[in-house]
Structures are given as structure tokens and as C-alpha cells.
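Of the protein chains in this complex, all but one are displayed in their positions.
Let's turn to chain A:
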Amino acid sequence: MNENKLCEETYFNNFYLEHVQSASNFAFYKCGDKDGALDFVQDAFSKIWVNCSKIDFTKAKTYLFTTINNLFLNTIKHNKVVMEYAKATPYLDKTNESPDYILEEEEFKKKLQQAISLLSDAQREVFLLNRIEGKKYREIAELLDISQKAVEKRMSGALQILREHIENI
């Protein structure tokens, strides 16, 4: 067996730096715990490093996300996932600066936050991967090792629930 690239320190470090953010995002979408998410990520990277000789380096990214997923499934308790908004973001209607409008939009953002936390794990991770990471359904399917059809179904379900909740409150 050839010396696996993944076992080289520099290659691994680059791989780590490249994927640690998206991996920790992914973990966060699942568990909603900032520190817990990073723990999952570190554990997953540990597994890759320890088993570097057995892992095809072209499949390392998939392995990383699958491992995070599995680690998450192994933990029993997890927090409600409440997403934070980035600071100083524009409103949908950039020209409208009336206090009423702003209040209305802030209200909406809160509702959305709450609604997202009510989604199932599967729906939430697909929805957030799509929205925040801007990933295509195809990419998400690849990442989660499921079919694109399944991704679309989860997305559709997520949108329906979000809409119902926001409009009902």
C-alpha cells in the first residue's frame, strides 16, 4: 500500500483548515451546541488521522461528514437548534426604513428562528445547508450520502413547516 497522502502532516493540516468550518457548521445544524459541535468535529478529524492509512484521501471529505453524522447519532441528548443572525444585515426591502417595517421584519426573524428549531434534524440540516452554505441539493445529497430526491423531499417538508408556523403565530 502506498503511503497515503492523508497521513502526511502538511496535507492533513490543509485538509483540516479547509473543512473545519463547514464541518462544524454541519455539526451545529444537527446538535445546536456550539462547543458540542466543535467536539464532534475534532473527534471526527481524530478518527481520520488515526485511520489515515485506511482512508482514500479523495473520499476524506465524505468520510468527515459521515463520521460527524454518526457521532451525532450516538449522542443521546442534544440542544434545541437556535440559529443566530449575522450582525448588521439588511432587511428585505432595503429602502424601507420605517420603524414599523423594521419591527415587523425583526418579528419575522424571531419567528423564523423559532420555526427552524422546530424542524426535524433531517429537515433542518438540509434547509440550513441549502440556505446558509448555499449548497445545491445535489451537493447536499452527496454530502449526506442520500439521494437528491430525498434532499428535495426534506427541503419541501421543511418549507411547509416553516411557512405554517410563521403564518400561524
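Quick note on the criterion: contacts are C-beta pairs under 8 Å (C-beta built on N, C-alpha and C of every residue); 3 or more make two chains touch, one makes a residue touch a chain; residues count from 1.
Operating definition for what follows: contacts and distances are computed from a predicted model.
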{"item": "\"Zinc-finger domain-containing protein\", \"Insulinase family protein\", \"FecR family protein\" or \"Trk system potassium uptake protein TrkH\" - which is the UniProt name of the missing chain", "value": "\"FecR family protein\""}
{"item": "Residue ranges of chain A at the interface with the undisplayed chain", "value": "1, 7, 13, 16-17, 20-21, 24-25, 28-29, 34, 37-38, 41-42, 45-46, 49-54, 83-86, 89, 92, 105, 108-109, 112-113, 116, 127-128, 130-132, 134, 136-137, 152, 155-156, 159-160, 162-163, 166-167"}
